[in-house]
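Missing here is one protein chain; the remaining ones are kept as they sit in the complex.
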Amino acid sequence: MIYSIKLALKSLWFEKWIHMLTVVTIGVGLFVLGLIFFSLYNIEGITSRLPERFSVMVFLSEGTGNREINQLKARLSEDPIVERIKYISKDDALVELRTSLKDAAYILEGLDENPLFPSIEIRLKKNSFDRTRVEGLINELKGLRSVNDVVYGEDLLGTIYTIRNGVKTISAGVILLFSMAIIFVCYSTVKILFYRRKEEIEIFKLLGATKAFIRLPFLIEGGTLGFLGGLLGGAGTYILYRFINGLVISDFPMLGVMHLPLGLVAALPAGGAILGIIGSTIALGRLRF
Amino acid sequence: MIYSIKLALKSLWFEKWIHMLTVVTIGVGLFVLGLIFFSLYNIEGITSRLPERFSVMVFLSEGTGNREINQLKARLSEDPIVERIKYISKDDALVELRTSLKDAAYILEGLDENPLFPSIEIRLKKNSFDRTRVEGLINELKGLRSVNDVVYGEDLLGTIYTIRNGVKTISAGVILLFSMAIIFVCYSTVKILFYRRKEEIEIFKLLGATKAFIRLPFLIEGGTLGFLGGLLGGAGTYILYRFINGLVISDFPMLGVMHLPLGLVAALPAGGAILGIIGSTIALGRLRF
Amino acid sequence: MIGFKDVTRIYDNMTALRKVTFGIEKGEFVYITGPSGAGKSTLLKLIYLAEKPDEGTIRIAGWDTDTLRESAIPYLRRNIGVVFQDFKLLANRTVYDNIALALRIRGFGENEIKGRVQDALKLVGLRHKTDNFPVALSGGEQQRITIARAIVGEPTVLLADEPTGNLDVDNAAGIMKIFKEINARGTTILIATHNRELFRNTGLRVLWFDSGNLVADEEG
Partner (left out) sequence: MIGFKDVTRIYDNMTALRKVTFGIEKGEFVYITGPSGAGKSTLLKLIYLAEKPDEGTIRIAGWDTDTLRESAIPYLRRNIGVVFQDFKLLANRTVYDNIALALRIRGFGENEIKGRVQDALKLVGLRHKTDNFPVALSGGEQQRITIARAIVGEPTVLLADEPTGNLDVDNAAGIMKIFKEINARGTTILIATHNRELFRNTGLRVLWFDSGNLVADEEG
């Protein structure tokens, strides 16, 4: 066992040049995978933050009394999918309209009296965002006598779902593709390693080495290569993350700060080691005496 | 020469298993590069199409005569950066406002008379999109007596530039990174090939082979591997393109159809062959007798 | 110790050994000879299990090769020291590591390995080459390293394939002396050689092969 480790380390060091290239290859592969997970993580983050910003407007009927309004407010506050509600009086509504019309606000100057209705703005909870429940709530509200109309971004709702599903579909494809690519790279790397050692393995066998004795150095070597590749890939991902974040902060503040889960950076070396060992095992195949 | 080609092909066939892995590795690398170029191409396409959709609204002063309006229209039509103009009368404007307010359009019901101004919508040319010239035009228009106000997406204008520059910066980094990665992969592949043949090369030398005779099969082999890898990468890119396009058409019609320049698909095998030959040359290094 | 019964080995269309039958007792010293391509190396390969017979059965140290479990092969091989005709030295290990490998495979500790390897190197007269790589050795030196590796594990059977092909008379005599000493300590020895000088007038047993047939079994 100790000798196997020594053997593996010696071999790693003895052919350090060729192994450096291997590590870089695996590193690049894992870097790409890291990048993809990073992108997915942030896309998921951004799309899942969207519903939070999405609100339902409940326009109240003219002449709805305070009691009814308070009842409705209480009913909505209790609803599990509602984050918070905001009551907007007729006057508030006009101010808001004026603000949103900006330069074109002068079109409101001809108004004699406030034609707007009081309304309640409902912000939905981020996590319990569930289309059928949202629609259920909306239909319930529409049935109320005190409610004149409910305006909700039906289109937006659909779009968010489409985007999320699209992202998920693409994600699945891309992850599958790149995982396969990385396994291929690891496999081919170890297979090449193995081909180069064919003669050595032959001699080991003839001298009476057990299969475990022959395999162990390869597994250790493959694992180490994968681990180092993962370190490299992780470092690359982290550096790119810092770079992108710098760019985002200075040039695209509206996108918010990207997030790189530290677990991902840590997972790359571990994943690399596992992939390396799997690749080595496959590449070694079934030894025969 | 003929023998060198035969030698290369034989060697390719003789070790077809290991070479298949090499081709896959290079293929994956070139596929990633293809993907990046594809993405950049489409991001460029989308951002350069944005200004086309961007328009400047010129609100005319109340009581501006038809002659003045026609003069202004003529002046604008002549401007090299203007794609086309559209005159919107007071009535048109109200219809448009009503449409854009949708469900909330009832707020306009209290209006006695149309409070809106006639306006001219200017669509800017896509190609001659140049910030300073656009601002020059806007300032000129603001100075006119017949013009009440000019509304243009100053923010949007800035954002487009920022996005474009950001994309370019990221592009440069990503392309550099991946080109290096691919050269590394090619190099390491050929270096491994070379290591495996070290003994063979030694024997060739001792039998009196010239350097060209020794190098040629390697270059042919490296080139062929790169070419096949490129074919694979190109095929992969094309398939993904079809897949994404299918997705886009069915789920994100608003993004428009993505474009895959056929030149890119063709460039991958050619680029692969060149990279393979470069990699082989570097890997062979300086032969000594 | 070693028993061949009607053993035939056919490569593709080439019969390397044909219905060979013989037995070797524990502690015997036997030569195998015959012209190039007679099947000498094939015979040794069958004993160290690098080849399997197409027909017939082989018994080694009580094991029947027909019924031997694959996982037992390494342990059987550890009792057999082999001097390969083509040396089979690892080009990327030093002389020391090449010889030590035979012991490391057997799970020896580094201290014991050190002593044993140095002894074996001394025996073949190459202690000054301990840290060289095989490529830096002359043909005869490589051959002696191979011999050192075969004997360092103190095997119960020693197989030597043309062990003096690259050695001058004096060195060859030295090696034969070592073999005889090991044999005296009880090791069964089989030497495949075309060099009749080695066994002439020794009175030792010689198996003569020609084109895969055992043609004579006599004293040298």
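Just so it is clear, A, B and C label the chains in written order, and each chain counts residues from 1 on its own.
Criterion: a residue touches a chain if its C-beta (ideal position, glycine included) is under 8 Å from a C-beta of that chain, and two chains touch if they have at least 3 such contacts.
Bear in mind that the values here come from a model prediction, so they are computed numbers and not experimental data.
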>> With touch defined as in the header, list the contact partners of the absent chain among those displayed.
In response: B, C
> Which of these touches the unseen chain: B:Y87, B:F204 or B:Y238?
Replying inline: B:F204
> Among C:L167, C:I191 or C:L207, which residue is in contact with the omitted chain in the full complex?
Replying inline: C:L167
>> Which parts of chain C face the unshown chain closely enough to count as touching?
In response: 11-12, 33-37, 40-41, 85-86, 136, 138-141, 143-144, 161-162, 165-171, 194, 196
> List the chain B residues touching the unshown chain?
Replying inline: 3, 14-15, 199-200, 202-211, 213, 288-289
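Going forward, only the chains that are shown with their structure count from here on.
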> Per-chain C-alpha centres versus the global one: which chain is nearest?
Replying inline: A
>> Using the touch rule stated at the top, which two chains are linked by the largest number of C-beta contacts?
In response: A-B
> Approximately how many whole Å separate the CA-defined centres of chain B and chain C?
Replying inline: 68
> Just how far, in Å, is the C-alpha centre of chain B from the one of chain A?
Replying inline: 24
